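Below you will find the structure I want to go over with you.
As you look at this complex, bear in mind that one protein chain is not there, while each of the others sits in place.
Moving on, here comes subunit A:
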Amino acid sequence: MARAEIAARTLRTDRWWLPPLTTFVGLLLISIYAAFRTFQGDFYWVDQYHYLTPMYSPCLTEECIPAASHFGRWFPALPGFLTPPVIIIPFLLGFRITCYYYRKAYYRAAWASPPACAVAEPHSKYTGETRFPLIAQNLHRYFFYAASLLLLINIYDAVLAFGTGVGLGNIILLVNVGLLAAYTLSCHSCRHIAGGRLKHFSKHPVRYWMWTQISKLNNRHMLLAWTSLIFVCLTDLYVALVASGTISDLRFIN
């Protein structure tokens, strides 16, 4: 038996194309900004107030400003156009790219697989995440471990900056790590590791409690994914503007 003969790709009458388009434009703009700042290689450290942008933390190569290298300069200077963030960006990018929310976002927005529910995708063949390269999405939890470590370093940077007093930059760095922590904790892998992998919740009350708390955050994973991503860029922009002398930091306590 055949399917009903309906030629139209979709019969949806709502603006189904708007969410994928918005997602695509949002991700594109953020990618352009992140790429520009990564390869700019400057204005990442405010010496006066010890502000270090999260995009350059930890700064681990020889070309890093010594005061900004809280954990030492382990690697030699990078050749050509490469800058210190290229050491850490693969881990941060890997965490976001393999994130279950972002997968939904870019599969829909960038690959149209599918562009929206009940809208036919343009591809003639589909194997999903069964083979290379998309089978690598299964490595999400390892990027989660790496991102958690980088988050701890970001928290350390934010706390260290309070050593010079309190300014608007301190508040921004603090909100940034708060959002990053919420996004990282709300991750599906974190939920699984905390308690989701158990078959027997009643035998592990502490892990069950952790799972229920992380599940509450997990319900807002999409919101946290976007707010933390946008706020990282805003934090970086603020540090860049102060570091370049374009604006001065608003100080509350010096």
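One rule holds for everything that comes next: contacts are C-beta pairs under 8 Å (C-beta built on N, C-alpha and C of every residue); 3 or more make two chains touch, one makes a residue touch a chain; residues count from 1.
Methods note: contacts and distances are computed from a predicted model.
One chain of the complex is hidden; its UniProt record names it "Succinate dehydrogenase/fumarate reductase iron-sulfur subunit", one of "ABC transporter permease", "ABC-2 type transport system ATP-binding protein", "NADH/ubiquinone/plastoquinone" or "Succinate dehydrogenase/fumarate reductase iron-sulfur subunit".
Taking the whole complex into account, subunit A touches the unshown chain at residues 1-6, 10-14, 100, 103-104, 107-108, 113-114, 117-121, 123, 125-130, 134-135, 138-142, 188-189, 192, 196-197, 199-202, 208, 218-219.
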